[in-house]
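Handing you a structure now.
All protein chains but one are shown in place.
As written, the chain order gives the labels A, B and C, with residue 1 at the start of each chain.
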Amino acid sequence: MAVDLSVRLGRLALKNPIATASGTFGYGLEFTPFVPLRTLGAISVKGLSLRPCFGNPPPRICEADAGMLNAIGLQNIGVDAFLAEKLPELHRLGATVIANVWGDTEDEYVAVVERIGADRRVAAIELNVSCPNVVKGGLIFGNNPQALGALVGRVRSATKLPLIVKLSPNVTDVSVTAKAAVDAGADILSLINTLVGLSIDIETRQPKIGFTTGGLSGPAIRPVAVRMVWEVRKALPKVPIFGIGGIETAEHVVEFLIAGADAVQVGTANFRDPTVSARLVDDLARWCAAHGVRRVSDLTGTLKTRPRPELRFG
Amino acid sequence: MAVDLSVRLGRLALKNPIATASGTFGYGLEFTPFVPLRTLGAISVKGLSLRPCFGNPPPRICEADAGMLNAIGLQNIGVDAFLAEKLPELHRLGATVIANVWGDTEDEYVAVVERIGADRRVAAIELNVSCPNVVKGGLIFGNNPQALGALVGRVRSATKLPLIVKLSPNVTDVSVTAKAAVDAGADILSLINTLVGLSIDIETRQPKIGFTTGGLSGPAIRPVAVRMVWEVRKALPKVPIFGIGGIETAEHVVEFLIAGADAVQVGTANFRDPTVSARLVDDLARWCAAHGVRRVSDLTGTLKTRPRPELRFG
Amino acid sequence: MPVNESLRVLRTVHYDPAHYSLFLSAGSIGPQTRPGQFAMLQAGEGFRPYLRRAFSVADVTKVAGVPALEFVVKAVGLGTGLLGRLSEGTPIPVLGPLGVPFPTDDLTREDRVALVAGGIGLAPLLLLSRELAARGVSADLFYGGRNETDVLKRADFERFLGPHRCRYATDDGSLGRKGLVTDLVTQALDGAVRWKRLFACGPLPMFRTLAAIVEKAALDASFALESEMACGFGVCLGCVAPTSDGRFATVCTEGPCVPPSAVDWSRV
Partner (left out) sequence: MPVNESLRVLRTVHYDPAHYSLFLSAGSIGPQTRPGQFAMLQAGEGFRPYLRRAFSVADVTKVAGVPALEFVVKAVGLGTGLLGRLSEGTPIPVLGPLGVPFPTDDLTREDRVALVAGGIGLAPLLLLSRELAARGVSADLFYGGRNETDVLKRADFERFLGPHRCRYATDDGSLGRKGLVTDLVTQALDGAVRWKRLFACGPLPMFRTLAAIVEKAALDASFALESEMACGFGVCLGCVAPTSDGRFATVCTEGPCVPPSAVDWSRV
């Protein structure tokens, strides 16, 4: 059976719902030995800032149960170097590029976005407002609806490209920040970023991560990510969503779609297996065919919940 | 080397820092084939309500990566049956009993606590204000500092027993709810309860849990739990803490103590291995001896963080 | 009194890609186990799977003279897949025996009972057959599956109960009667046969039909239920089934063997 894998997230049309997550796919070009970039729905590149950023001192990563912690510190070559040295080759290879951007201040965010301007080689801009535990920026933007709204509003007026806002899961009610972002002009929402975690080397009594805390990613966080996608879908039924968090198999992709995602981003799994993203595209097509799903977009938001009893759990 | 395992959490003195977590140890008596109850620091029994509670319709549990989801619905025999049928035997067996309690309203919480009164066979009362996704109660109390403060205040004046408040991890800033609980009279804090998650059976497109969402527990959540213990310890250095979340080995216990916990509660691990709690007491003593730690309480809050650079992560 | 012990794999016998028997050293669980009881097995050292898995003790037997527990397993996922690939000698954490066994104490040589198995539901009925045979209680077996390969352990059942006492049904007619096992039961009940008790284990649809049949026939019965289990000994409260008195009962401690009248089948 022929399966239509194409999906539309508002103005952003993707040939399939399998994208790769920022910070786990480099600038895309590192994966050319493993993945034909043109076969992917999209690739979100490492978070870009106005100036190059050296990131945090090591140790930056450690393993966790069914996942890992990281505190890279958003090391990147800067938006100008990206546009000059990486984007042309990505374009030549037919990659659908999402520019993930961040800044310490509203002005920096806006400046990065203006550098990209309306460059047609960039399919969409993804605002990372969800770097947890940041000394500046992050918490203020990511976990505070007012500040988030103000930031998104300014960025919105700085670009005509589809605007994705990537939300933090480290909040009491993700639908509140989601609404704030959308009301301020976000076209698409990405969720989730990493959960703030801490892991300790008990021999040295030091955090395993130099920054002390790190972002937890991988299969460990999938149930939380799927839940938040479902919550935001319920609160904002019309807003397209990238589901992110612990995706390793086509079944995981289907789970996110059923919960309410229109597409997904594969993150940490790219480290365990650099070929996984391309394989997920094939596996997803096979799964749909085997299950009589002609259009993958038909899966989105089809969760059948049972009536909720007036009971609590624990 | 002789190791002193005893710990003091304010007025609550425990022979060792290994307690068992509510809802994962039944009423304690179910474990007599596997664990000499008197050897444990304490046992927190299944959440007790004013009247018996039948809980949620099945399915109530499913497996997750390095953990599980549950939405039991706080099924319990009720506080009166507990006092009449379980407590005497627990007392006879020399168990240190923590009564975990909950209600749908302030009045219900207070009523349960008054039933227990000043019963000397109960070492402490643990308020479960953190049942996520509850139709009534939970969210209001667990994730709202004002409502939490009001509740804890009323319960405080209803009992002389040490009062433990068990906090929800599903919040933007756990130190805020922690402060609210302590300002209102909590003696001790327990953290964390489960993270709200969703897992889907993609064949039926139904949630694997009848309640739709469930609480994520097990090793998957340990980094989040350790981080929150550290945050609350920083914010409230003098307040005793029970660290909870994904503990399976003595090394995990030590990690929580270094992060700032005075004692720990072992939860889901009791399902995988019903003998784990007693073994952790021995393993912890062995670890301390091997590492020249004479008093286990010397480990608490000894995390050596590095100076934090002005950098963000992701 | 349940025991938590580490038992070694003595042998694994694969019947077809989906079914196998896992033989573990009997440990101190073997001698204690009554028909209908189960054990919780940890598959693999890692966290995949994370929780133990529940399996009925299918037989307490011997492997090359060594006392053994037999589990008959259908590979449906992570844990059942892994358990089938363990090499001989591998130690497995096992918790058991658990749960309420089939009620058999009152049965005598004068009694005749019925055993109804659907698919992998044969497991607890095999050990039951051994006990009934040993005590001289006569029993009729009705065993249904999708096709012939689905119907396992026939030689053992026929040895315990007598070949003439064993009737089979398959969806495709590849073995025994074409159709549902419950049809065989109805047919037998329409005949002269009177049973003191009916014991059953199988999928939910079979239980539903059977529950109606035994109620209509006012026949005493015991069903070995299934449910997703985290602990297996009554503390997680995850395995409950709705009861006819409006409660939720833990299948692991109030069951798995229960009278069908105790279950509210409309809410299952």
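Definition applied: a residue touches a chain if its C-beta (ideal position, glycine included) is under 8 Å from a C-beta of that chain, and two chains touch if they have at least 3 such contacts.
All figures in this text were calculated on a predicted structure; none of them were measured in a lab.
Which one touches the absent chain: A:65, A:187, A:231 or A:255?
A:65
Just one of A:17, A:162, A:218 or A:301 touches the chain that is missing; which is it?
A:218
One chain isn't shown here. Among B:66, B:122 or B:148, which residue touches it?
B:66
In the full complex, which bits of subunit C touch the chain not displayed? Write them out.
On the side of subunit C, residues 44-48, 87 touch the unshown chain.
Which residue numbers on subunit A touch the omitted chain?
23-26, 30-31, 33-34, 46, 54-55, 57-68, 70, 72, 75, 218-219, 268, 270-275
Rule of thumb we're sticking to: only the chains that are shown with their structure count from here on.
Among the remaining chains, which ones contact both subunit A and subunit C?
B
Return the chain label for which the distance between chain Cα mean and whole-protein Cα mean is smallest.
Looking at where each chain's C-alpha mean falls, the closest to the middle is B.
Could you tell me the distance, in whole angstrom, between the mean C-alpha positions of subunit A and subunit C?
Result: the chain centres lie 47 Å from each other.
If you average the CA atoms of subunit A and of subunit B, how far apart do the two points sit, in angstrom?
About 33 Å separates the centre of subunit A from that of subunit B.
If a residue has to touch 2 or more other chains to count, which residues of subunit B qualify?
Residue numbers touching two or more other chains: 23, 55, 57, 60, 64-67, 70, 72, 219.
What are the residue numbers in subunit C that touch two or more other chains?
If we look for residues of subunit C contacting two or more partner chains, we find 47.
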